[in-house]
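All protein chains of the complex are present and in place, except for one that has been dropped.
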Amino acid sequence: MSNSFGSRFRFTIFGQSHAPAIGVTIEGLPSGFAPDMEALGAFLARRAPGNGKYTTTRKEADVPEFIAGLADGHTCGATVTAVIRNTNARSGDYDELRRVPRPGHADYTAFVKYGPDRDVAGGGQFSGRLTAPLCVAGGLALQLLAREGVGIRARIVSIGGESEPAAIESLLAEVKAAGDSVGGVIECVCEGLPAGLGEPMFGGMENRIAQAVFAIPAVKGVEFGAGFQAGRMRGSENNDPFYFDETGPVRTRTNHHGGILGGITSGMPLVFRAAFKPTPSIGLEQDSVDLYSHENVKLTVKGRHDPCIVLRAVPCVEAAAAVAVYDALLESRC
Amino acid sequence: MSNSFGSRFRFTIFGQSHAPAIGVTIEGLPSGFAPDMEALGAFLARRAPGNGKYTTTRKEADVPEFIAGLADGHTCGATVTAVIRNTNARSGDYDELRRVPRPGHADYTAFVKYGPDRDVAGGGQFSGRLTAPLCVAGGLALQLLAREGVGIRARIVSIGGESEPAAIESLLAEVKAAGDSVGGVIECVCEGLPAGLGEPMFGGMENRIAQAVFAIPAVKGVEFGAGFQAGRMRGSENNDPFYFDETGPVRTRTNHHGGILGGITSGMPLVFRAAFKPTPSIGLEQDSVDLYSHENVKLTVKGRHDPCIVLRAVPCVEAAAAVAVYDALLESRC
Amino acid sequence: MSNSFGSRFRFTIFGQSHAPAIGVTIEGLPSGFAPDMEALGAFLARRAPGNGKYTTTRKEADVPEFIAGLADGHTCGATVTAVIRNTNARSGDYDELRRVPRPGHADYTAFVKYGPDRDVAGGGQFSGRLTAPLCVAGGLALQLLAREGVGIRARIVSIGGESEPAAIESLLAEVKAAGDSVGGVIECVCEGLPAGLGEPMFGGMENRIAQAVFAIPAVKGVEFGAGFQAGRMRGSENNDPFYFDETGPVRTRTNHHGGILGGITSGMPLVFRAAFKPTPSIGLEQDSVDLYSHENVKLTVKGRHDPCIVLRAVPCVEAAAAVAVYDALLESRC
Partner (left out) sequence: MSNSFGSRFRFTIFGQSHAPAIGVTIEGLPSGFAPDMEALGAFLARRAPGNGKYTTTRKEADVPEFIAGLADGHTCGATVTAVIRNTNARSGDYDELRRVPRPGHADYTAFVKYGPDRDVAGGGQFSGRLTAPLCVAGGLALQLLAREGVGIRARIVSIGGESEPAAIESLLAEVKAAGDSVGGVIECVCEGLPAGLGEPMFGGMENRIAQAVFAIPAVKGVEFGAGFQAGRMRGSENNDPFYFDETGPVRTRTNHHGGILGGITSGMPLVFRAAFKPTPSIGLEQDSVDLYSHENVKLTVKGRHDPCIVLRAVPCVEAAAAVAVYDALLESRC
């Protein structure tokens, strides 16, 4: 019931890891917009598997086909649907997964919620693969935002607590060799936003962006501006002094507020960070349960997996930010 | 446009600091529920001003009047509206506030969004006072959740980075004497939740709770379970092993997932933390701007204010958690 | 759960016939709008009881008090709440109503839906009195639409099948004397609407207006333009030929489409009609059931009632049209 997001730019993500397809249905794209398909492909490629030595080797070219909503290559006011075919065949051999949930995964909660009929193949609808259609929606939003002078870029802040590239590289090698995984933190900056976006209380930019970013599997924390660090600060230190820039607009000398005051953009860069837990799929033996026999059992997850999902999650964070920001931008025009 | 929250338990908060009243309109309360008004009053009293030496001395008994939705003291299926009259008179002397926004407050962004007609008195609709109707909605949700065996309790984890009561007390005294303020962190635990609440992606429990908690002014970060710490951990450490409890249900030996996997409750305690920035209202001179003359000016905020809003925010965090959890509980029954 | 309407101009109606108050909570009013309270009062007076010889003698001055959302008499971007106090005291004597539902009323369905705890006094939340807050929301929307050159007026087309004023007068006298009631039809015309309002399929102007108009108790049918008559026509007759007006815009020579094509306004007057069933409260003995004893019983409804609700429903129809149209107008600007 909640693969949907947004009010004016509203989309629903569909698909499972081993369904015929994954995709997204979008309402609210302006008429006359010709998506740059090459740029969209390049954006999707940044999250694609198989593009680095620390990512899974499952290899699929995630090329979206727009089956509805375009006419002569541009939007026409109709609902847009883009699909990405799943080329990896559904294998029948998921018996252990049906019985034994992987620690840290949604296997157990999906069983409780949907019963024995939930789709276990490849994680079903809880697969990280579902971030591909999020990146389709987000990639389109990024193109539309760019037209308005808004740029959104995310980057890895730390992996396993390390910030130095060399230290990260060494940590990843070690973790991969050990059959283990590691988490990290991604920071995202949105520049060029007009002041005045967002609504009070539940419609603030923090609320909207958090709602979007927590949709990315493995995100366990979101903070804006100084974030948790603000909990250690004094008002005299955290308050960002206002001043008039020579060029006109009001600015702040520091940006502890992360571009958001009272839920509404201030015109300063909107800055947030998302914490990712380590990929739950690891090669080591773990304790689990058999949901049918009600016994405690040992589980060793087989097959390919990313030792660090953070590497591929950077465009997903940009996409999540983009859909929230673009939706707020459209709303602000009513 | 977003003083509203929820889908099955849906409410809209209204009012401004110096309007005749603040309050809340709620749809979705079950018929035949007789709110415990005494318990609700006690809950509201926990966030009321004037109940401690480090809170503002503005003194108002926040007693909600239920003007609609009850018949003979119980709900009857009709929309419920509760109002709290504002007894502090609106003063005409807000000229400086109209011109000079307080750093760290929503004064500037409200001006950009609503223009010169925004309500500046006491912070208008951005006043922390609007958390009182949130506590009315949340207080009702807490009573309904208690009937289902769900308990929600928040507590202060740290203030200004200090966790020891004595250190906190000393820090508050120092900060108050200096005319400054300080931030902190609150942790909230929801116990007794059934497994299976929440929906995939944008409808996960993290998304919903974050959307509710960021409605509390001054919250700049939200994390679940291990949260940002998970970004430093390895999968073998962060993954919570499953086991069958003697009493039947599946449990996990640790709770780094904070009771949520794939957005859905696991049946383990749901745990989250919210970071609060320091109260932006401080007694010290600050840099700001005159929005009309376009000059940089000095501002000294007058009047009463809390040196640490965290002290009064504890029931607000419980209320935010309660409305999100109760809404998800109702949804799970469709 | 559905006392709410709209997406950009969104409101929730609350109250019961004998609750302390009825009212409405509105999000989405533009900032800086100073409602003309006198005009609003005059609009409400048109639906007020006691203003004619064929309307109930219950006499209440329905003067809304704006307890939130205004500052210095104008909107400020905050949620608006207006309340109308119920001055008629709740009487304890509703024992028969609790047991014996009135034919044609919601008494029975409210019992099924909300159980014995539903509010029976005066029809509870199903009372026609709840159209007063609809008229508050609609009255504000009408003022805002007038600024944009949009005018909405409804009128009685027929009562009991009669269209001539003298015939209607004579019918009403007869019906009143007989302790009976009679239905009718109201037509509403919206002029000055820009072309292009409304959305495809479920968001068309017919869908939106129908959703609003069916909220008025006793409405059992809604038709647009030629409506049911179109079911008897040929395409060559019903199709409205386009032409260019001297003044510029495209117009149609006839208006069988009622100003709506494909759900979207054409710029021609938007025309619809609503059919009202006769007031179910009549003075004659009727067959009903005792919900507790499960016996068939006779019921004679006591007390005041309107022999023809259509007389007072005219401003309600205008209000329903106004909220739907104004909401669509705001949406069209995103």
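A, B and C are the chain letters, set down in written order, and residue numbers restart from 1 in every chain.
Definition applied: contacts are C-beta pairs under 8 Å (C-beta built on N, C-alpha and C of every residue); 3 or more make two chains touch, one makes a residue touch a chain.
Being a predicted model, the structure only gives us computed values, none of them experimental.
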item: Residue among A:R47, A:R99 or A:R118 that touches the chain left out of view; value: A:R118
item: Options C:P103, C:G151, C:G192 or C:P269, residue touching the unrepresented chain; value: C:P103
item: Among C:R46, C:R98 or C:K277, residue touching the chain not depicted; value: C:K277
item: Touch with the omitted chain, as defined above, among C:A210, C:L270 or C:L311; value: C:A210
item: Hidden partner interface residues of chain C, rising order; value: 1-5, 13, 101, 103-106, 108-110, 112-113, 125-126, 130, 158-161, 175, 180-185, 195-196, 198-204, 206-208, 210-212, 214-215, 217, 219-244, 250, 252-253, 256-258, 261-267, 275-282, 284, 286-289, 291, 294-296, 331
item: Contacts of chain A with the absent chain, listed as residue ranges; value: 1-4, 8, 10, 12-16, 19-23, 25, 27-28, 31-32, 65-71, 74-81, 83, 110, 113-119, 121, 124-125
item: Chain B residues that touch the omitted chain in the full complex; value: 7-8, 28, 77-78, 200, 330-331, 333-334
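One rule holds for everything that comes next: only the chains that are shown with their structure count from here on.
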item: Mean-CA-position distance for chain C and chain B (Å); value: 37
item: Between chain A and chain C, centroid-to-centroid distance (C-alpha), Å; value: 45
item: Separation of chain A from chain B, taking each centre as the mean of its C-alpha atoms, in whole Å; value: 26
item: Multi-chain contact residues (two or more partners), chain C; value: 8, 28, 78
